[in-house]
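Of the protein chains in this complex, one is absent; all others appear in place.
The first chain written gets the first letter, and so on, giving A and B; residue counts start at 1 in each chain.
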Amino acid sequence: MVRHRADGLLAVLLATVAATATAAERPLEVLATTTVVADLVKQVGGSRVAVASLMADGVDPHSYRATPRDADRLMRADLIVANGLHLEGKLAQLLDRLSRRRPVVAVAEAVPTGSLLPIGNGLYDPHVWFDAALWSHCPAAVAAALAEQDPAGAAGYTQRADAYAARLRRLDTAIRTRLATIPPARRVLITAHDAFRYFGRAYGLEVVGVQGTSTESEAGLADMNRLVELVVNRGIPAVFVETSVSDRNVTALREGAAARGQPVALGGRLYSDALGPAGSDGETLEAALLANVETIVATLGGPPRPTPGTRE
Amino acid sequence: MNLRPATESPASSSTGSIPLLEWHDLTVAYGRRPVLWNVDLEIASPCLFGIIGPNGAGKSTLLKASLGLVPVTGGSVRFWGEPLSRVRRRLAYVPQRETVDWDFPVSVMDVVLMGAASQLGWFRRAGRRERELAGDCLDRVGLTDLAGRQIGRLSGGQQQRVFLARALAREADIYFLDEPMAGVDAGSQEQIFAILAGLRDAGKLVVAVHHDLQTAARWFDAAALIDMRLVAAGPTAEVLTPENLEQTYAGRRGILDELGRAVARGVRTP
Partner (left out) sequence: MMLPAILAFGLPYNTLVVAAGVAAVGGAAGVVGGLSVLRGRALSGDAAAHATLVGVAGALLATGQRSLAVLLAGGLVAAVAAVGLLVLIRRFTRTRDDAATATVLSVSFGLGIVLISGMVARGVPGSAGLERFLLGHTAALTASDALLLGLVSAAAIACVAIGLKEATMVAFDPAFAAAAGWPAAAIDMVLVALVAVMVVVGLPAAGAVLVTALVVIPPVAARQWTDRIVPLLAIAGVIGVVSGLAGVVISSLAPRLPTGPVVVLLAAGWLAVSLVVAPSRGLIARWRARRGPRPDAPSLVSGRDG
């Protein structure tokens, strides 16, 4: 009988050791709001972190409303990472309440305020990821938040964040160089909504969105007419649709231009508020930005980019 | 209970001929609640026929069931031996006045035209023939001068006459009227009665739900006393006896008792 008891005790001891060991190995559960933010966390977190995105690819974060299941998921995460600056317009209250019970970090707020574009009422345009140099401020904030939850991995996070920030800065230069091939007269980017202002400012393009900074506001007829005027008068060759916004407005714009005898081509589909699905050319932020650049350059001008493997 | 299965107007005999209107064991129930129970009655020839009874006795339901407006739970209704679907063209209905929104933007003539046009086929409009017919009907009810007036601007008696004119415009053989004298002043009531009597004299059957026992005795040739069941039917004087009235209006005695006795004695009350 004594021997049985000893076996039982041993079993419990082994199980406890196993559990503790697993706990130490268990990755940090991080829930990001958008796919863009999720990508950032993945880049910085590496294998120590299990990242999921609340919104699927192709979802519009301006209008996304949380379901009770979402609130559940958010509560169970070790860390919540949002973009901030009211990109997730309809989640603001929920995130605010959650921030008292779970760690929440808004990465876009790591960007110095002086670099942000104001949109009135004390608010800022939240689409900062389109400026790779600005976005390179954010990995550090993610690293800090991750380190707070998982001090053991702090060194790794910081290292990966720095590396990613450097990659982003190199990407920034590459994009600028690539876009420089577009002749000055054609440097106008017209899209479905005002997501690309940071992009335009950083890389020297004039950007106009049919809808405003948030897709929640309806495009007015006056705005549509003004854009048709712009497109016709400036001889703009192409306009762009986005993956997470409806094509309607752009279609009407093109029809208006065509009626004036100045048809405008559809330049392609840009990644705006969401990345692409796994396996697409927009799976990560870097990929998406590069894909956007190629789409823009292909339409607005400049020689085709040499495919990898081709000797210059 | 005093049941009279068949009724004849004094002026005609009926043996062997098909009755104008026959209710055979008619039962109407809303769910489990019966409203009419085994009403069995024949009307053999044209007359002015009154349906009398207390409130909620099923009088309106009898009309509506006859016209297929409410579902029949048991029994049947036959017109000249035929079912309703074959003879609708020969029937006309005057519903209670309050069933209609009198603010509806139609004129007196519009309403009568609805009656005239009700016999036309799908999507066919009222033409000259219908307009003339409508004009005639308006004339018969004495409303020609008010033809263009919106129906909300009429008195109770005028509104009732518009409804009557609409029914006349169907040129039917049997007329069903639900409380045609309700809310109408005495003078108009006499007018309306005169029109109905004219119909009877022209060989039409007029079946009217009526609430006023006093005038019922004077105006109707024959009547049926209804209180969910058929209490009595036959020539009016034989139906509206004190015994029958007491049985039917039980609980509402007193003045009705007196009224019944007065009616039976043929006393005219002013």
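A few comments on the model shown:
Note that in this section a contact is a pair of C-beta atoms (placed from the backbone, for glycine too) under 8 Å apart; a residue touches a chain by one contact, two chains touch by 3 or more.
The model shown is predicted, which means the values in this text are computed figures rather than measured ones.
When the full complex is examined, the chain removed from view is found to touch A, B.
Summary of contacts with the chain left out: across B:F79, B:Y93 or B:F193, the touching residue is B:Y93. Which of A:D223, A:E242 or A:E286 touches the hidden chain is settled by the complete complex: it is A:D223. Although one chain is not drawn, the whole complex shows that of B:T73, B:Q150, B:Q214 or B:Q247 it is B:Q150 that touches it.
Where chain B meets the chain that is not shown, the touching residues are 64, 67-69, 88-89, 91-93, 95, 99-101, 104-107, 110-111, 114-115, 117-120, 122-126, 150, 155-158, 166, 170, 176, 184-185, 187-188.
Counting the whole complex, the residues of chain A in touch with the unshown chain are 55-56, 58-60, 63-65, 67, 69-70, 212, 215, 217-226, 228-229, 246, 248-249, 251-253, 255-256, 258-261.
We adopt the following convention: only the chains that are shown with their structure count from here on.
Averaging Cα coordinates per chain places chain A and chain B 78 Å apart.
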